[in-house]
Each structure stands twice: as C-alpha cells, then as structure tokens.
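See structure below.
Note that this complex is displayed minus one protein chain, with the remaining chains in position.
Naming follows writing order (A, B and C), and every chain is counted from residue 1.
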Amino acid sequence: MRGGSAGNGSSVRSMLRSPFVLMVGAVLTWFIAAFLVWPNLNVLISTFFPDGSFSGRAAEKLFSSQRAMKSLGNSFLLALALSITVNVVGIFIVLVTHYFKIRGSRILFLGYASTFIYGGIVLAAGYKFIYGDKGIVTSLLLTVFPDMDPAWFSGFFAVLVVMTFATTTNHMLFVGNALKGVDYLTIEAARNLGASTWTILRRIVLPMLKPTLFAVTILSFLTGLGALSAPQVLGGREFQTITPMILTFANSAASRDLAALLAVILGLSTILMLAVMSRMEKRGTYYSLSKVSSALQKQRIVNPVANAAVHTIAYLLFALYTLPVVLIVLYSFADGAAIQTGQISAGSLTLDNYVRVLTQQSGLRPFIVSVVYSALATVIAVGGLLFVARLLQKYKNWVASVFEYLLHIPWILPSALLALGLIISYDHPNPLVGGTVLTGTTVILLIAFVTVKIPFTLRMLKASFASVNSSMEEAAAIMGAKTLYVFRRILLPLVLPAAAAIAALNFNTLLDDYDTAIFLAHPLVQPLGLVIKANTDGAEGVEGVANTFVYTVLLMVITGLTMYLVYGRSGQRGAGAGSGTAGKRRGTVPPAPLPIADTRIAEVPDSRAPVQAPVP
Amino acid sequence: ATPAASGDPSAAPAGGSGETLVIYTNSNGEGRGDWLTAKAAEAGFKVEVVGAGGADATNKLIAEKNNPIADVAFGLNNMYFAQIKAEGAIEPYEPAWAGEVDTAVGDPGGDKAYWPLVKQAILLGYNSDKIAADAAPKDWTDLWTKDEFKARYERVTGLGTATAQLVFASLLTRYKDDSGDLGISDEGWKQVEQYFQNGSPAVAKTDLFARIASGEVDMGQMPSSIIAEREKSFKVNVETVAPSVGVPLAVEQVALVKGTDKKEEAQKFIDWFGSADVQGAWAKQFNSMPVNKGAAAQANPEVVDFFAGVKQQDIDWDFVQENMGAWVEKIELEYMT
Amino acid sequence: MIRLDNIEVSFGDFIAIPNLDLHVNPGEFFTLLGPSGCGKTTALRTLAGFIEPAKGTVHVDGKNVTRLPSDKRQVGMVFQNYALFPSMSVWENIAFGLRVRKEKSADSDSLVRDIARRVELSDEQLQKNVAELSGGQQQRVAVARALVLRPKILLLDEPLSNLDAKLRHQLRQQLKDLQSEFGITTVYVTHDQDEALAMSDRVAVFNKGVVEQVGTPQAIYDQAATEFVCNFIGDSSPLTAEFVAELNRLSGAGLSPAANSYLRVEKASLTPPANGGAAVGLSGTVVSRTYHGLHSRYVVRSHGADIRLLVKEDGGVHPEPGTETTVYVQPGHVLQYHPDTGKAVATRDQAVALP
Partner (left out) sequence: MIRLDNIEVSFGDFIAIPNLDLHVNPGEFFTLLGPSGCGKTTALRTLAGFIEPAKGTVHVDGKNVTRLPSDKRQVGMVFQNYALFPSMSVWENIAFGLRVRKEKSADSDSLVRDIARRVELSDEQLQKNVAELSGGQQQRVAVARALVLRPKILLLDEPLSNLDAKLRHQLRQQLKDLQSEFGITTVYVTHDQDEALAMSDRVAVFNKGVVEQVGTPQAIYDQAATEFVCNFIGDSSPLTAEFVAELNRLSGAGLSPAANSYLRVEKASLTPPANGGAAVGLSGTVVSRTYHGLHSRYVVRSHGADIRLLVKEDGGVHPEPGTETTVYVQPGHVLQYHPDTGKAVATRDQAVALP
C-alpha cells in the first residue's frame, strides 16, 4: 500500500534495475529523441537561428506590437478564466450525472455528452444561431426587452460561455471515471463524523480527484490558450486571441520565428502550469486505503430547496448543451446561404447537402483512411503510454521527471510546426530511423498523429493511475506474475474506463485533423481532414459552409458511435463490476455462475498452451 | 499499403505510362479536384489531387524540396510561385502551349518555371441595390476617407489568404518609397492604418455576401470569379469598382516540381492541362477567365467581356514578392486591431 | 438508548440478518460477538444508518431513526476497514469531525493532540500521510478520529484487531475510561472473546445473523444458553456418554448421558482443587501437552472423552504425555444441551428425561 508514495523503491537506482523499465526506457528514449526532440529542435533552430546566429528579432517585434500583446493577454485571460469556469460547470455536471440522485440523470448525461462529438467552428456557429444578434433566443428576448442590445452575446463573455460548455468533455469522461474510484466507505465515514454533503464533496471527494482535476484543468488552460474559432466567431473586435496570428505567421516563411516564439510562450506557460500542479499533487495519496474499497452510491440531496435548485440548474444546462446540437443537425439540411444569414424555413430543408458530400468522387475513402489512421495512432499512443504512465506514476525521481516533461514537447509547438519539423528532419536518410527516408511514406503521418496525442494521453493516464493502489501490483507480482501480465490483468481493468475514454477522444480528434495531415499525408492516402477542408474552406463557396455542417453531423455520427462502443460499454461494465458493500440492491446482476469463471480462464490467450514446447 | 485509387486502368488512351501523378493545388474546391481527376483519366492520366490552401501548399512544396512528393503544382498565384521558385522547389519548363499565353502574367524571370493558367481580378464590390453607381466609392482609399463608407465596408481580420494579400499589394505598391519602412512611405502605412480602423471586421465563416444581404455591411473585397454565383445564392446585386490605377490581377499558374521522378509524365500532363481545350472546358465549368488565348472562346462571354474591360493595375511583382512577408507581418502586428 | 426491532437486512438474494432484536441500555458497553461473516458489521452499519433494513425499526433515545440519514443519528463509528481519508494527513483525519463542527482551531489542535497521545501516535506521525503509517497505526487513527468527537453513542468494529497485546490492553483501558467518564453508550464488535468478556457490560452472541444469547460476560460464559454459544465462547471439551455416566456413578449426580455435554477447560484439573469442593477424580492418560508460556495445555483421554485442561506453568513438575493421571471434575460444571435444538438442558443439576 505504501510503495507508491514512499521515497523508497522509487530511486533512480532501483528503477534502472528493472528490465522492464530498461526496455520501455530504451524505446521511449529513442522515440523521444527521434520524434520529439530532434525534429522540433530542427524547426526551432531553423527559425531562431536562420543563418547560424541567434536573432532576437521575433521578440523585439512581438513585444512592441500592441495587437500581439493584447491578443496574448486575451489568450491568457481566457485560459485562466476557462480553468475556473470549466471546472465549475464540469464538476457540476459530473456530480449531477454521477454523484447525486437526480431524476433523469441518464438523459442529462446524454445531453451533456453532446460536446463529446463536436466542437470548433461549428460549435461556435451553433451558439451564434441561438444567442447571436439574429439568434433565436435573442429574437425572443428582443420581443420582451426591445431596448436590449442584440449583440449582447459577444466578446469575452460569449467566448467564455461557449468555450466553457465546449470543454467540459474531459470532465464528463475523466472526472466521472475518477469519481467511480472514490472509496464509498470514506464518504460514509465523513457523513458519520457529521459532515454535510457539501463538506464531503469539498474535503473528501474532490481532493481524491485532484490528479484528474488538475489534468483536466491543464487541458482547459491549454484549450483557452489555443482558442481559435470561438473568439473569431463571437469575440468581436474586442476579444481576439493570439492563435489566428500564430497560424498566419506559421504559414509565412519570413514570419515563422514569430509564430514559433508565440507558440513557445504559450507552450511553456502550459508546462509551467503543469509543473505547479504536479507539485501540488505530489505528496498526496489518491488511492483508497481501505482493504477492499466499496463502490460509490448516488447521494440524495436532502434539503428540498437545494434539491430543486440543483434539478433546475441541471435541466437548464441540459438545454444549453443540447440546443446548439439540434440546430446544427437542422442546419445541415439547409442551403449555405440560409445557414449564413441564419434564416431557415421548414421548406428549405433538403437532403442536397448530404447528397453532394457523399456522392463526390472521393466518396467514402477518406473516411476509411482517417478511421484507420486515427485508430492506429490511438492504439499506439494509448497502448504505449499505458506503460510509460504507470512507470512515471510509480517512480518519482528526476529521471522520470525529465522523461515526463520531454513527452510534453508537442504541447509547446503548433501541429503545423511539428509537421514541418518531421519533414525537414526525415526528408533525407537519417540514422535515427535506420537510414530511411520518411517523407512521402504513409508512416510519417502516423508518427505525427501519435506524437501530437502523447501529452494529453499521458496526462490523463497518469491521473487515472494515481487512483490505483500499488499493493495490488505487489500482490500479483509476488504470485509470480510478470510485469506485462500484471499490467493486463490487474492494472488495465482498473484504468480501462479512463483508457477507453482517452482512446475515444484521441480517435475523435484525429478523425478530421487538418494541420498535420496537410503536410504529411501520403498523396494517395488522404485523410478526411483534407477533404473536409477542400469542401468547406473559406469564402470561396456558399456550399462550403453547408458542407461544414454536413461533415460535422457525419463526424458526430462516427464519434458518437465510437463513444458508445468504447466508452459507453466499458462504462457499463465498470458500474456492474464494482458493486459495493453497503445496503440496497446495486444492479441486479446475478452472481456469475461457475462456468463463466472457467471460460474466462480459457479466454486468456496461451493460458493453456496445448503442448508445452520444450523451451528452457 | 496503397490501395489503387479511383482510376480504372482500362481507360488509358492519350496519356502515358499509367504512373500516378501527384498534383498539389489550392484550386480543388467546389468539385474542381474531382472534375480534373475525371478529365485527366479520360486523357489517360492517373492523377491524385492533393488540395491545400495557397499558403499551405506553398509551404509544403518548399518543405519537401529535398525529397519531393508532388510532380505538378497548379492554382497558386504568381506571388506564391515566385516564393517557391526562390526556394528552388520548381524546375523551369516550357510547356507546349507557351506561345498561347501572355507571358507578362507569368514568371517574369529568364528561365521561366511557372506558367499562367487563369486570371482572377481582385475587386472592391458594393451592394448596388443600396448604393447607386455614382454614389459608390471610386477606389479603395475612398472607403476610409469618405465618412459615408466608414464602417460600411468589410475589412479582413487576417492576411492569410491570397486575396487579402493582393488587396494590400495593390494598395501599398502605390506608395513605394525606398526610404520608407519596408519600401513603403509613411503615407502608405497610414492608409493601411485607416483601412483597419474604419472597416467592419470580417466574421469567421460568414461570407461577405451574407453580411451584405443582411445589411451589416455594403462592400468589401471579392475575387471576380465568385461574384455571379454568390449574387444568386444570397439574392443580392453587386457592382464592382474600377479604380483609375486599375485592379490587381491574381494569375493562377502551373509548374513542374523539381526533382520529380515522373518528369516526363508530369510534363505531358502540363502540356495537356494548359492546352486551349482543357482550359476552355475548365473556364466554362468554373466560370473562370483562362489566360490561354485559345481557350477564351469557350469561356463565359460575360467573364471575357469583363476582363476585356478591366484595367490591370501595374504591379511590380518582384518588389511585392520580396516584401510581402514583411508587410503581412507588420500589418498583423501593428495595424490590425 | 438503542433498540433494534425485527430488523431484516438482505443483500440481493442473500439474507444477512433475518430477524434481529437488540436492546442496548444507556451508558452500557455492549458487545457483539460472533464468527466471521455472521453479520456483526452489518448490524452495526444498520445501526449507524449506512444500511437501510428491509424490515424492522431502529430506535435511538426513544426516537425512530430507521429512515434517518447517518449524519443525523449522532453516533460515532470506527470502521472495520478504517475508512481513513487518504488525501489528508493523520492530523487532518482526526481533526475532521472537529472541523466539521467548526471548533476553534486551537481547541481542535489540543483535542487532537490529546487523543493522539492516548492512542500512542506521536507528533511526527500526526504530520504524516496516512498511507505512511503501519497497519496498527492506521487503526489507531481510526479509533482516535471517532473518540475525539466524544459521541453519545460509539460503534466500534474490531477497533483493536491489528494491535499488539500491550497496546490493545492499554487502548481497551482508554476506551473503558472514556466510556465511563463520558457515559458513552458503546456497541463493540470484536472477534476476541477475552476482550468481550473483560470489557463488556453485556454481550450478544451472534450466529448467522441471529442472536443466540444476550447476557453478562459471566452468564454467557458459565451458562451458555445454546450449544453454539458454549462452543464459540471459551474452550471446552465434549464429553462422551460414557464419561457422563461414570461421573454420575462416582458423584451420584443426575446428568443426562443422552445430552450433548461439555466441560470448560479450566474446570478440569490434574490436582484436586485446593478447597476441596465436590470434585471427583476420573482416571485417564495424558495424550499431549503444549506449552503456552503462561500455562501448558493438556489433553487427557478419560472414558472415551478427550478432556482438555490447562496447567499453570508455575515452575512445578508436570506429567508428560503417555503417563497415567487423574482428572478432577465437578459434575455441576458440566454444560448440557439438547441434541436437536441445541438449547441448554433446563436444570443442569438434575437428571432430565430426554425424549
């Protein structure tokens, strides 16, 4: 129970003794050197040392630009504000769906979960349809308050609102999961000591979720820093952020150093935040100390007023979450002009958009390419990092820290620069990758996809491992189980819901990736993002906007499906497995009859190798 | 694994080897890519069109110059190609139709590496239902010098697009001053400042025409090729301004990528694609203005008329190409608010 | 003070407690004793309000609290599982209840330090993370956390099971002191008979969710009401009919040879009791002897029965296995139970006609 937190057993010396660590370490070192450090160093050098000597030009230019400073300030403001608001809303919806007894919590869950499946420009547009100056709600409000400013929903406030709702996905997935790991006995104990619902939440439950909360907070911060669409659509003149500028500069060879500098500023501040939060969670214990912990049971809110209030807010939020989705689906049937002017009538809804998108020559192929790429990258990233995250969680020493921070490099640079780095590093035979040329192969995009997903995957996995008591591992090890076996049979089941959620999210975000794919995709194997971009881009086509909506809805369908397949089902399994000690029937799953236990054994591959080969 | 692309090997008359050509373009939207793939297949070329925005495609071509993946690039305007050529990513080649085009709108250098295909005018358009022709602005500068236009025109919020860059190229080159900052006089920069201060910022994912239709703004920049279609979609009528200095022309070009291992096939493709027939068909299909003189016949007569009437602004493209990066940077940092 | 009436608790199909009646008096030290898995924890958790019984009522202080949430019941509890808060330090764990009550922090601190001293937790340990404590130290934190609040009713679920004998004795004393000092009504679950007998005012012996006997320690021990209680509490040797008959013959007592008969280990001896009494000697052979520090444990076979007995290790010389010896027994000490019902045979001292 103590191995994890003790200074003992986590020394560099003991770490380097484990063959498993050495193996993972070797692979990791190579991967980091080849795909994180070398390519990015290359771009940075080529941007900051264009002719061999350092140029401070970028800093000079940036710091003397009022606009850059203001946008940068806005980005930070948004990031900080989001870190707070997302937590407030996110924790609230998690509690409503997972912690409190709320009527219709499954429906609420589905509503809140809608952000799983869409985001970006369409999301912002969705909100604009509702609250914008010509939006439905605004029109309604105007009939009641004719003096109201029709453009009330704009600027910082609007951006914050929209991004807050858009970013709670991580809470729904990960905080919800982590909550399931809280030992119910401690809640009972706290209640017994006289603690109110609120005190229990604040002092018992939330502190146990710290690693996950911190991880999602960092993600919210990062999302805020990188905000692009919402400020563009809703920010107005007053509230523009730095990302559009970074994108413009990244695209211009002459200004790339500015882009890199800005990105590095944002990236480093994220890493700084990470360091602060890692420090804050360092000495805590986030796994249950009970001998056998019992599963969470939903809490009734006793105070009728509070109960009514929570129900009301929950359903209000439900409406806020679902309305944009409904509209997006609706608008996907309207023609582009109607979407842009915000005027639709029942008659103008046709299937034309879908017909156009689905019957184009490229057809289904990009969908398949993207699904395969995303799935592969997801499996590699999550699968590989499972080990890494566990090791980092277990060995808390400086070597581990160095590795951990190196793995966050992709957060420092925008994906376009990451892609450029890969190209300039591997467009000639390079000994780091066995002397082959990677550009022009199908592998390079996969590498990039894996790379960009590393920081997120690592953070979330590490957070979910924090709730695993290492004595489980010890018990398995002493029964002779090898590291991999322990992993598969003991650790994996415990972090599976989180891992599945991470995988699903990774998969979903990679599906329509454009920034990386544009540089690295093999011309014959083009992923969806490029096709979407071609069909939706810019002011060049009225149909473009309509196509955006169609693609969004199509992606919603795919991602909704993956969410259901991966997360929805494993979520159910988790709930079924952890029935608790305390009262009431929890789930009426009958105890598994014996044959099941037997077949489970058979399921383990090679568990009964028919004829043992005479291997020494 | 690279499963076979759409094309079917059976249809291979004119082209050649059956190798797949990789073509980078920013001009594949709205069905252009599919159209080209199909037509090329009829002609016996197996092509794979890789679409990317102008800047992205440029960067990609430059980044890959050591180990190119593309064989042909087209659609990028002269500004982009000048940049690509400067980086040494394309190779001089004289297509079969070299004589049918006006080389003045192509590569100005001696060993010509990119060749013009399609002309595009970057115009200032206004809502003619609202503003009478005589009350309309006469030039870009009217927008911020005359009170009645202030806040009534859409101004860009980013200089990432070729159209926006051309507007500024058009504006700034009028104030060329070797002693000024980045070769532009203070007066010139003042104009830029005014442009941004008085315009209504563009809204992401909302087309200028949509804003005109809803009355938010009355005018803004627009490339000539889209006007007719948008007028229909958004049910507005737009007229364009003809400044006395002329309008900037963006000319889409085609080039052979340096270092391709399918050079011969690529050259054949360029010869085919730039030919009067194909350009004519393209112009007809997509309402564009071909450079190839032989193709003009097939183009939409209205378009041809328009280009016949329009005065081309005389722009020193070398000067623009040299400075555009710095201008964009300066504008982004100092003037865009 | 506490009354459980007709309580039924089930987990799914499994009925953990079929029908439980219990009555605990104010200020009483009441112990639940029973084999592992018999439902002690379940009963305690029902009392604390963590389990809602399928049937029956719980009264505390005359008030029906069956549906009252546990925080309203004002009972303190030490969990078998400790249920410590992993994210808090030891000090914070113990102080939790005080802080919930909004005690002044200076007061809290002195209360926490005081209780910590009583359960032998040092000041350094107070600053540690609970995960850094040994098993026994964690258990003491759990005890301290409940005690520091001085609840009116205290429920303790095997609170000393992971402590060494010395500390256990010391903490028992602390618990008893606090209990009598503040009149805390205590319900105590233990697997340790010695503890139960030494500390309790009354003991309830549980078996499969059913109370077999409630009574004072001495009553439970000396007049075990059922065969289960007799076997579960203390140590006794089953007697054969032959042995009982021989005893009847020697002493003239009217014990029923057909009943299930037992003799507590300490009631048999190898020397005639110092003060005479009604003991009679039966011949036997020493079967084995094991050393237990304080005493040695003998098994002597006599008339078909293996009589276990204890001989104090007072340095004297004792018979070795194999030697012949005499076992001294008083007929009045024989416990007899009905072979079918397991109930005590009514009047032990007289012969009972068995059907």
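Going forward, a residue touches a chain if its C-beta (ideal position, glycine included) is under 8 Å from a C-beta of that chain, and two chains touch if they have at least 3 such contacts.
Values in this document were obtained by computation on a predicted structure and should not be read as measured data.
The chain that is not displayed touches the following shown chains in the complete assembly: A, C. The residue from A:V292, A:V326, A:V402 or A:L561 that touches the chain not shown here is A:V292. Between the chain not shown and the residues C:P86, C:P151 or C:P217, the one that touches is C:P217. Residue in contact with the omitted chain (choice from A:V305, A:A346 or A:I478): A:I478.
Touch with the chain omitted from the figure is made, among C:S134, C:T323 or C:T341, by C:S134. Although one chain is not drawn, its touching partners on chain C can still be listed: residues 11, 14, 33-37, 40-42, 80-81, 120, 124, 132-137, 139-140, 157-158, 161-168, 191-194, 197-198, 217-218, 221, 231-235, 264-267, 269, 271, 273-275, 277, 290-295, 310, 312-317, 330, 332-333.
Counting over the whole complex, chain A has residues 1-3, 6-9, 11, 13-14, 17-18, 289, 291-295, 469, 471-472, 474-483, 485, 489-490, 493-494, 577-581, 591-594, 597-598, 600-602, 604, 606-609 touching the chain that is not drawn.
Everything below uses one rule, namely that only the chains that are shown with their structure count from here on.
Chain contacts here run in a simple line, from one end chain through to the other with no loop closing. With centres taken as mean C-alpha coordinates, the chain found closest to the middle of all protein C-alpha atoms is A. Counted by C-beta pairs in contact, the busier of A-B and A-C is A-B. Centres computed as Cα averages put chain A at a distance of 38 Å from chain B. If each chain is reduced to the centroid of its CA atoms, chain A and chain C end up 54 Å from each other. Residue numbers of chain A whose C-beta contacts span two or more other chains: none are found.
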